[in-house]
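In what follows, a structure is listed as structure tokens, so that the remarks can point back to it.
Then we have chain A:
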Amino acid sequence: MTTPESARGPGMKFFIAVWIGLMCIVGIEVSITFRHLPPRELLVCLLVLAFLEAGIAVWYFMHLKYERAALAWSLLPALVFVVFMMDHIWPDAFRLLSMRLLSN
Partner candidate 1 sequence: MKIRHLCPLLLVLLVSSGLASVPVPPPAGGTVTGKITYTGTPPKMKPIDMSKEPNCAKEHAASPVLTENVVSGPGNTLEWAVVYVSAGDQGSTPGTQTLKFDQKGCQYIPHVLVMQVDQPFQIVNSDPHLHNIHPLPKINPEWNKSQPPGTPPLTEKYDKPEFISVKCNVHPWMHGWFIVLNTSHYAVSGSDGSFTLKGLAPGKYTLTAWQEQFGTQAQDVTLASGETKNITFTFKALPY
Partner candidate 2 sequence: MSDVDITTGMGHAGFMEESPYGIPSGKLAMWCFVISDAVTFSAVLFVYGYLRIGSPDWSTPFKFSPTILNGIVMTFILLTSSLTMLAAVEAAKAGRKSAGFGWLCATALLGALFATLHLFEWGRMIDDGWRLFQNPLGGSVHFGAAFFSITGLHLLHVVGGVCALAVIALGYRRGGYNSIDVEVTGIYWHFVDLVWMFVFPLVYLMNAQ
């Protein structure tokens, strides 16, 4: 049995560095939160940071970087596509406020 490609990795030292980096991003998220930005800006900041974090986790922790590129190219576009299509529900969400039945 040959060693699978995924067995190759950068070693624990590197992962500890990534872990510290992730904790820093969490710290940034919290500090941004308490700067009391308008919700929309806060959301954008948090989402960007969350995607960054998630990307790092997928790439290094889940070893996607160390697999064949084909795996990443199969999985991620599918997920991104589905999530992108789900965004079609927002126009209705925004209409909800203006079209609510005014009961009082």
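Behind the choice of candidates: all candidates are chains of the complex that A comes from, given by their letters.
One rule holds for everything that comes next: contacts are C-beta pairs under 8 Å (C-beta built on N, C-alpha and C of every residue); 3 or more make two chains touch, one makes a residue touch a chain; residues count from 1.
Given the structure is predicted, the values throughout are model-derived calculations rather than measurements.
Candidate 2 is the one, among 1 or 2, that touches chain A in this complex.
Every residue of chain A that touches candidate 2 in the complex is listed here, in rising order: 1-2, 4-7, 9, 11-12, 15-16, 19, 22-23, 26, 29-30, 33-34, 39, 42-43, 46-47, 49-50, 53-54, 57-58, 61-63, 67-68, 70-71, 74-75, 78-79, 82-83, 86, 89-90, 92-94, 96-97, 100.
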